[in-house]
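The block that comes next holds chain A.
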Amino acid sequence: MSAKRSILCAIAFAAAAVASAAPLPATIKIGVVETLTGDNSAYGISIRKGIELAAEEINASKLLGSSQLALVVADDKADKQEGISVFTKLINDEKVSAIIGPTLSGTAFAADPVAQKAGVPVLGTSTTAVGITAMGDFIFRDSLPQAAVIPGTLAAVIAKYKPQKAALLFQADQEYSKSEADVFKASLAKLNIQLVATESYSKGDSDFRTQLQKLFSKKPDILVLCSLVGEAIPVLQQAREIGITVPIVGGNGFNSPNVIKNAKEAAEGLIVGSSWFIDSVVPKSKAFVEAFRKKYGGDPDQFASQGYSGLFIVANAIKGSGSADRTAIRDALGKVKGLDTTLGSFSFDENRDPVCQSVPLTVKDGKYVLFQ
Partner candidate 1 sequence: MKIAPWAVAAVVVAADAYLCVKNPQDLDRLLINAMLALSAFATLHARLLSLASAGFAAIGAYASAIFTIKLGLPVYLSIPAAVLACAAVALVIGLPVLRLKDVYLAICTLGFGEIVRVSIILLPGLTGGATGANLSTGFAYEAMKKTQAWSLALALAFLCYLFWSASRSKTGRALRAIRENPEAAETMGIDVVAYKNMAFLASACIAGLAGAFYAHSIGSLDNGDFKFNRAVDILGYAVFGGSGQWFGPILGAGFLTALPILLRDGLGSSIGFLKDFAQLPNILNGLALMLVIVFAPGGIAALFVRRGERRATGPAKAMKLDALDVLAFAAVGSAARDSAARGLSAGGPGTFLSLSGVGRSFGGVLALSELSFDMEEGRIYGLIGPNGAGKTTLINLVSGLLPPSAGKIEWLGREIQGRKAHRIARSGIARTYQNIQLFGEMSVLENVVVGHHARIRSGLLAAWLRLPSMLREEAEARREALGLLGRLGLSGLAGMEAAKLSYGDQRRVEIARALALQPRLLLLDEPAAGMNEIETAALGDFIVDLKRHGVAILVVEHHMDLIMAACDEIVVLNFGRKIAQGSPAAVSRDETVLEAYLGRE
Partner candidate 2 sequence: MSLLEVRDLEVRYGSIEAVRGLSFSVEAGAIVAVIGANGAGKSSTLLALSGLVRASSGSIAFGGRDIAALRPDRIVRAGLVQVPEGRAILAPLTVAENIELGAWTRRDAAAEVAKDEERVYALFPRLAERRLQLAGSLSGGEQQMLAIGRALMAAPKLLLLDEPSMGLAPMLVSAIFETIAEIRRSGTTILLVEQNARQALRIADSGLVLAHGRLFKRGPSEELLADPAIVEAFLGKA
C-alpha cells in the first residue's frame, strides 16, 4: 500500500544511495519538538500524532531496511528559551539526525539557528512565517506559506461572487494571523477588491461582536477572517449570530474538522484554501485518514497531515542519502522532487520551501468540499 509507493518514489534518490555505501545504523533518532502543553498545544499534539503514525508505518514497512526510526519527542512549551534548550539537548545529548518542528514560527526563529549552527537539518511542519527558511540552508518546511495559498483562494471566490468590497478581521498580537492578514490585504489590492474595514482583536478575547458589528456596518460583500483554530469557532458563530450572511473567507485556522464540528451550521458556506483537507482525493491522503482514524479514533487535521508527510519526507531523504549523517540528509532533502505525500506531489524549491497543490474548499452539509 502506501509504503510501496514511497519506495517507488525513493527510486529518484537511487544515485545518492549508491554513492554512500556505509549501511544505515540500526536506529536513527529523529527529534520532534512540538508545543505539547499550553494554549497552542492543539497544533503540536495533532502534529505529533501524525508523526508517530508515520513512524509506525515507516518502521513496519521497512522503508529504511533494517533501520528503525526512533522519535525523541520534546515539548517546547511555545517558549523561545525552552525551544533553544530543547533543541540543544536533542542535538548534543540525543544526537538526533534531524529535527521536525517546532510548532510556532516564533519558537522557530529562536531555536532553528541552534540547529543551523550545529548542522542539523530541521523540517518545520506548521511554520508559515516569512523568513523561516531564510535562517539557513539546514532549515526546511512542508507547510505552505500563506502567499502560496491565499491568491488562489481569493481568485476562486471572485470567480463565483464577484465581490467589490471586503472587510477583514484578524488577531493583532499573533504573528501568524497578522501575516496572514497582510497577505490577504496584498492579494485583495492586487485583485482590485476594496478593503472597506479592518478590525482586530487580541489574544484572550472571546467576544468579537463589536468588531464584527463594525465591519458589518460597512456593508462588505465578503468577510475575510484570519484566526487560529481556537478563535475561529466563536468568531464564526458570533458573525452568524449578529446576522452576517455574506460569504466568509477564512484563513488557514478555519481548515480544521474542529471548526465544522463545533461551529455546526455557522460554518456552512465558509471558504478556505488549503494544501490538504480531510476528504482530499489524493490516494496517500485517503490511506492516511483511514490509518489515523484507526489509531486515534478521530479525524486528522491539516497539521497531522503535514506532520505525517514531514516524517515521510525526512525518511525518504535518509533513504535517498543512504546515511544518517546530518549533512547528507540535508543534501538529500534539498533534492526532494515530486514525492508522493498526503499533500499530493511534493517538492522543495530552491529556498527549501514547499511546492505542492493548494485547493479552495467550502463547507457544505458539515463537510469540506472543493469550492467551485
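Keep in mind that, in the parts below, a contact is a pair of C-beta atoms (placed from the backbone, for glycine too) under 8 Å apart; a residue touches a chain by one contact, two chains touch by 3 or more; residues count from 1.
Picked so that all candidates are chains of the complex that A comes from, given by their letters.
The structure presented is a predicted model; accordingly, all values stated were derived computationally and were not measured.
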**Request:** Mark the candidate that touches any copy of chain A in this complex, from 1 or 2.
**Result:** 1
**Prompt:** Any idea which chain A residues touch candidate 1 in the complex?
**Reply:** 36-37, 41, 71-75, 80-81, 84-85, 87-89, 92-93, 106, 109-110, 112-114, 129-131, 134-135, 171-175, 177-179, 202-203
